[in-house]
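Inspection log for the structure reproduced underneath, given as structure tokens.
All protein chains but one are shown at their positions in the complex.
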Amino acid sequence: MTVGTIIKLNPERCVACYACVVACLDAHCAVDEDGPMLRRAIRVETDQGEIHCASLGCMHCEDPKCMAVCPTKAIYRDRETQLVQVDPGKCIGCHSCLVACPFGAPAFTKGNKMVKCDGCIQRVKEGRLPLCVQTCPSKALTFELPRTGGEESGPNP
Amino acid sequence: MKTDFGFFIAADPELCTGCKACELACFSAHSGSAPGKTVGSLSGFVTPNLHVVRTAGGWSLATCRHCEDAPCLNVCQPKAITRRGHEVVVDPALCTGCSDCIPACPFGAISIVPRRDFASQDSCGMAARKCDLCQDSADGPACVRACPNGALRLVDPECERRQKGVQAVETLIALSKL
Partner (left out) sequence: MTDAKQTGSTGGAITVHKTCCGICNAYSHCGIDAYVQDGRIIRAEGSVDNPHSQGKLCPRGAGIRQYVYNPERILHPLKRVGEKGEGTFEPISWEEAYQLIADKLKGYRADFGPESVAFVAGFSKWYRPPLQRLASSFGSPNYITEGSCCQEAHKMAWWLVFGGIASADIVNAQVVMIWSRNPFYSNMDNNRAFYEQLEKGKPFIVVDPRKTSFTQKAAIHLQLKPGTDGALALGMANVIIQEKLYDQEFVEHYVHGFEEFARLAAEYPPERVEQITGVPRELFIRAARLYAGAKPAALLTSASPVVHHVNGVQNYRAVVSLAALTGNYDIEGGNRVIPSGYLLVTGFTPSNEKEYLGHFTFDAPAMGHREFPVWAEFLPEQAQGMLLPKYIHEEKPYPIKAVLGFGMNHMMWPDSTYMLSALKKLDFFVSVDLFMTETCRYADIVLPACTSLERSDVKIFADGYVQCFPPAIEPLGESRHDIQIIFDIAKALDLDDPHLRMSYEEYMNFILEPTGLTVAEIQANGGIMRPHHTLPPYQERKYRDHGFPTPTGKVELASTVVEKYAQEYGYDVVPQYRSFDEVYPQYADRETWPLMINTGSRRPQYMHTRTYRMKWIRELEPNDLLDLHPQDAEKLGIQSGDRVRITTPSGSIGATANVTATVFPGVVHMYHGNEKANTSYLMDHDFLDPLSGYPGYKNFPCRVEKEV
């Protein structure tokens, strides 16, 4: 069964091959930029050698804790796609969102702002798939835009 | 790639009881007076670098987050506030006590306090002060050590992200089996 909203993961299929991670880097970075890594492929082993894998970007939660705690209201939900975004103009890099996020989605850059999986919002608005979803060789990631009528917010004026 | 992201103290709202032992420990550690556990054991005004506050979600900590793009740093005209490694630091020698940083910080993490000459205990003007992660102490942050409930922790953003990621794998797998 898949988990997550919008970009959904089937953990049964994920083998932490990093295709999504590198594809995301290509989509967001210049060729000589190191990152940061917005999507992570995490592999955990039990003491018995059982392997658990997950590809983790941002869950684009329906009730984003990051948005609730952000002191400058830099985090908002895009009206059209419902994907959770961050406005670098408002972000002060206070890390509150990282503490609030159960998944550790927020990362920080040398530009001193929070960055995270943006759901490939530009591609989505062009009618294309987020690159991680498109690239995954195991088809562990799927994409489903929420039906309209969900809670809306947008970039604050 | 940048790796010296700001470290900071965070409180777990599930464990914090609002007892303020952290505030006392912080003040004692920075005032050079003997560590006290209760207000009665200290003299003078208690001006800690962190404040326990009550919010709708429970007890929370108002303290410096050592922001990556710190508004206090950006607003400080004498450039007394700078980034150094994992910290945002105030240099009391450069600080004029102008107070521009006070409203800039959304957490109210900065106080303007008497600049103290520890030797003579004489006051010499006012300066900004905020959490400095107890950099000068080999034992690390006093507040973390003082908390009777272990509610406080020093957060390293990279470790935080990594640990949450690992935990998230199990969470997601459990969710997928529902």
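Labels for the chains are A and B, by order of writing; each one numbers its residues from 1.
In the analysis below, contacts are C-beta pairs under 8 Å (C-beta built on N, C-alpha and C of every residue); 3 or more make two chains touch, one makes a residue touch a chain.
Only a predicted model underlies this, so the values are computations on that prediction, with no experimental measurement involved.
Asker: Among the chains present, which touch the one that was left out?
Answerer: Checking the complete complex, the chain left out touches A.
Asker: Among A:V3, A:C58, A:L98 or A:L131, which one touches the chain that has been omitted from the display?
Answerer: A:L131
Asker: At which residues does chain A meet the chain that is not included here?
Answerer: Its contact residues with the unshown chain are 13, 15-19, 21-23, 25-32, 34-35, 37, 45-51, 53, 122, 129, 131, 134-139.
Note that only the chains that are shown with their structure count from here on.
Asker: Provide the C-alpha centroid distance between chain A and chain B, rounded to the nearest whole angstrom.
Answerer: One centre to the other, that is 29 Å.
Asker: If you look only at chain B, which of its residues touch chain A in the complex?
Answerer: Against chain A, chain B makes touches at 1-2, 5-6, 8, 10, 65-71, 106-107, 155, 157, 160-173, 175-178.
Asker: Would you tell me which residues of chain A are touching chain B in their complex?
Answerer: Going through chain A, the ones touching chain B are 1-4, 9-12, 34-36, 40, 42-44, 52-54, 56, 71-72, 91-96, 98-99, 101-104, 106-110, 112-114.
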